[in-house]
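One chain of protein is taken out of this complex; the other chains stay put.
After this line comes subunit A, so read on.
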Amino acid sequence: MKVLVVDYGMGNLRSVAKAVERVAPHAQVVVSDQAQALRDADRVIIPGQGAMHDCMREFMARGLHDALLKVAAEKPFLGICVGMQMLFDHSEEGDTPGLGILPGRVRRFPADMFDAAGVPLKVPHMGWNEVLPVKPHPLWQGIAEQGTAGERFYFVHSYYCDPADQAAVAARTVYGLPFTCAVAQANIAAIQFHPEKSAAAGLRLLANFIDWQP
């Protein structure tokens, strides 16, 4: 099996590739920025870190747009962090248009959020927070069952996805407000947190993605 980690000059691809190698020792993990690699892969992961407009610019500059639309229509696909945000119509970060694969917008956390004790919440939302699945999905296998207390994953972001289609929402997290931290629709899955930095739970999620047969 060929697993492609899309390299478009942004983010910590190495960690993602190493984590996939760990959970899928028999898979061939490819890191590439070539459209042909997207066509050749059996599964595709788009990581992402940094500013949305830089991510989109680098992504488009490599001519990956059409190949990605095709992948999103037919192959198991996982977007991580900005790789999730890019799937939507628009981001408030730099007033940037996204790929429009999923309807919805990416918004900044409001400045005036407080915890239960009235202490202001910091942005970026940085650290380990609970992921609460709202619908069953193979990605959650053995991690967090619906309706129970959520497993913790590592987050680091200042913007969050606000999908227009609630049926696509796969999990939520609460930070000042409840926000969508995972979406899943047909062969597309995308998560705001970083499985490659989320210890055992993160590795389990990546293993689930490798086993997933949408």
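Note that in this section a contact is a pair of C-beta atoms (placed from the backbone, for glycine too) under 8 Å apart; a residue touches a chain by one contact, two chains touch by 3 or more; residues count from 1.
Please note the rule applied: contacts and distances are computed from a predicted model.
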Would you kindly match the missing chain to its UniProt protein name, picking from "NADPH-dependent FMN reductase", "Oxidoreductase", "TRAP transporter small permease protein" or "Imidazole glycerol phosphate synthase subunit HisF"?
-> "Imidazole glycerol phosphate synthase subunit HisF"
From A:Arg43, A:His137 or A:Arg152, the answer for touching the chain not displayed is A:Arg152
State which residues belonging to subunit A touch the missing partner chain.
-> 12, 14-15, 18-19, 22, 49-51, 111, 115-116, 119-130, 152, 154-158, 174-175, 194, 196-199, 202-203
